[in-house]
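The complex appears here without one of its protein chains, the remainder shown in place.
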Amino acid sequence: MLLEVKNVRKSFGGFKAVNGASLDVEKGEIVAVIGPNGAGKTTLFNVITGVLKPNGGRVIFKGDDITGLPSHKTCKKGIARSFQIVNIFSRLTVFENVQIAVLTEQGRDLNLFTPSRKLAVEETNAILGSVGLIEKANSVCSSLSHGERKVLEIAIVLGGRPELLILDEPTAGMSPEETARCISLIQQLSAKYGLTILFCEHDMELVFSIAQRIMVMVRGSTILQADCATVRCNKAVQDAYLGEG
Amino acid sequence: MGERVNKSIIIALVLAAILALLPFGLPRFYVYLIALIVTFGLVSTSLNFVLGFGGIYQFHHAVFYGVGAYGAAVTIMKLGWSPWIGFVVGPLTAAFLSLVMGIICIRLSKLYFGMLQISLGSLVWVTVYRWYGLTGGDDGIHGVTVPELIESPTGSYYFTMIVAALSLFIMYRILHAPFGSILQGIRDNAIRSQALGVNVRRHQLIALVIAGFFAGVAGVLFVVIDNSVFPDMMFWTLSLEVTIMALLGGWFTFMGPMLGAAIIVLLRTFVSTVTDYWALVLSVVLVLVILFLPEGVLGKVFEIWHQRHPEKSAQGE
Partner (left out) sequence: MDALSAIWSPGLVCQVLLGLSRTVILFIVASGLSLILGVLRIPNIAHGSLYMIGAFMAYTVSRLFGGGIMGYWMAVLLAPLAVALLSFVAERGIFCRVYDREHIMLFLLTFAFSLMFGDLVKMAWGAEYRTVPMPSFFQGSIPILGLPFPIYNFFLLLIGPLVAIALYLLVNKTKMGKISRAAAVDREMVGGVGVNVSRVFCTVFVIGCLLAGLGGVLVAPIVNVSLGMDHTLIMEAFLIVIMGGLGNVWGALLGALIFGITQSLGILIWPQFGIVFPYAAVVVVLSFRPTGLLRSTW
C-alpha cells in the first residue's frame, strides 16, 4: 500500500471542509477522487501533501506517518502535486520552470556558484520531451495556451521524480484535443514510468476511462471507494450526483 | 547565444578600460562622484537581489548599508583596530543584523514582513542616533582613518571600483546559479516552490543575509570615499531612495539599479547647480516613470529589444 488516508478531518472555523475522508492507493495504480463541487477534494489533497494541517485523521505514505508534514518535506518523500489553478513560474521560461524542479530534487537548490544553464539540461529536456513541450522550451510561460500551461504543471511536477503523482483537475479548461493528449500522457506516465497517480476530475468519461479505482466524496466524507463498475451502479453515488450537470 | 556573450564581454572590457583611465582625465570632484554612484549602485543592486529577484518586500535596506559603514567606522575609531579589519567587520555586522532581522520577520507574509522590518530598522536608527558615546549620535563620526594606499580620491576610486566589481560579479553568479533560479521561482510562486521541495524560508533567509552583506560592503566603500558616517545613512528616506534607484533603473534586470543610481546621483548633482529645487525635479521624473515606464528605464529598453528579437530568452540579464 503506497498511500493510506485514514479518516481525515479539516475544518476552517466552523466549516467542516473534510469530515472523515479515507482512501488507499496501491503502488502503480491510477485512482480517481470524484464528488460534487465543494466536496472537499482539493482540501483533501492539500492535507495529504502538507499544505494544510488536518484537525484529525492520519496520512501514511510508504509506511511512514506523514500527517502534518509541511509540503517541502512531503515532496522529498516522493509525493508531487499539481494545482487546480495553474501554478507556474510565470516570469521564467518553460525550460527554467522544469529545471527548478529537477535542481531541487538533485539537492542543488543551495548551489551558489555553478551557472544554472549548465546543470540538469539532459534531465530537463527528457521531461519536456515526454510531455511534448520540447519545442517550447525557451518560451516564456505567458505565451503558452491554457492547455499547454496545464501540461507544464505536470512537467514541473515530474521534475521532482515522484513516486506518487497527485493531479488536481488536470484537464480543467482544456479543449477536447488537449484533453485527449492529457489522458494519453497520464496513461503513459503510469504504464511507461510506473508512476502511481491519484487525481480528481469532473469529467466522468475521462475518469471511467483511465481510473482503476474511484473514491467518491460527498460533503467532505468518503462514501465509497471501489472499482469503476461498482461505483457506477451504486445508488448512493447516483443520488449524490442527481442535479449535477 | 555565444555571439551575445562575446559582445557583452567586449562592452564590459571597454567600459572597464574607460573607468580605469578616468582619474587621469577628470577633475577630482567627478572621480569622487563616480565612486559615489558605484557605491549607491551596489546598495541598490543588493536591494534588488532580494526585491526584484526574490520578491521580498525589503522596505528598510539602508539599515544594512548604515550598519556596515558604522561597523567599520566604530571599529577603526573607537576600538582603534586596523582599518582593514574594520572593512571586514562592517559587512559581517550587516550580514549578522540581516540574519537576526530576517529570522524575526521571515515568518510573515510580504507586507507584514516589510512593516516589521521598517519598525526594526527604525529602532536601529534611533538607537544609533542616541548612542553618542559609541556612534557620535547626531553628528556621526568624521575623519575616519583609512589606509594610505586608498586615502586619496584616486586611491579610493580604484578601491571602490575593484570591490564593487567583485561584489557585483559574485551576486551575478549567485543569481545565475541554481540558488538564484530557485529564488526567482519563490518570487513567482512560493507555494509551488514549497511543493517542489524547496525550503522557502531557509532560502529567503540566505538571500537576505547575502543582500545585507553586500549592502554593508557598500557602506564600507562610502567610508573609504567620504571618511565619515552619520545617522542619515540608515534613515528611511535613504531606504526609499535606494528603492527608487532600483525601480527607476529596472527591477527585473541586474544592472538596472546601477543605472538608476547613476541617474539619481547625476540628476541631483547637476540639477542642484541650476536650482535649489532638485527634489521637485526628481518628483516629476518619478511621476513620469511611474505613469509611463512601470518596468523602469532599463526594463523598457529590454522590452523594446525583445519585441525586435522575440526568439531569444526572456529572462532579464
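General remarks:
Note that the chains are named A and B in the order they appear, and that numbering of residues resets to 1 at the start of each chain.
Operating definition for what follows: a residue touches a chain if its C-beta (ideal position, glycine included) is under 8 Å from a C-beta of that chain, and two chains touch if they have at least 3 such contacts.
As the structure is a prediction and not an experimental result, all values here were calculated from the model.
In the full assembly, the chain not pictured is in contact with B, by the touch criterion defined above. From the options B:L79, B:L92, B:V126 or B:L166, the residue with contact to the unseen chain in the full assembly is B:V126. Of the listed residues B:L111, B:L149 or B:L166, the one in contact with the hidden chain in the full complex is B:L111. With the whole complex as reference, residues 57, 104, 108, 111-112, 115-116, 118-120, 122-123, 126-127, 130-132, 235-237, 240, 243-244, 247, 276-277, 279-280, 282-284, 286-287, 290-291, 294 of subunit B touch the missing chain.
In this section, only the chains that are shown with their structure count from here on.
The part of subunit B that touches subunit A in the complex is made up of residues 173-174, 176-182, 184-185, 187-189, 191-200, 203, 206, 252, 311, 313-315.
Interface of subunit A with subunit B (complex): residues 49, 51, 70-73, 75-76, 80-81, 83, 87-93, 96-97, 99-101, 103-105, 108-117, 119, 138, 140, 156-157, 159-160.
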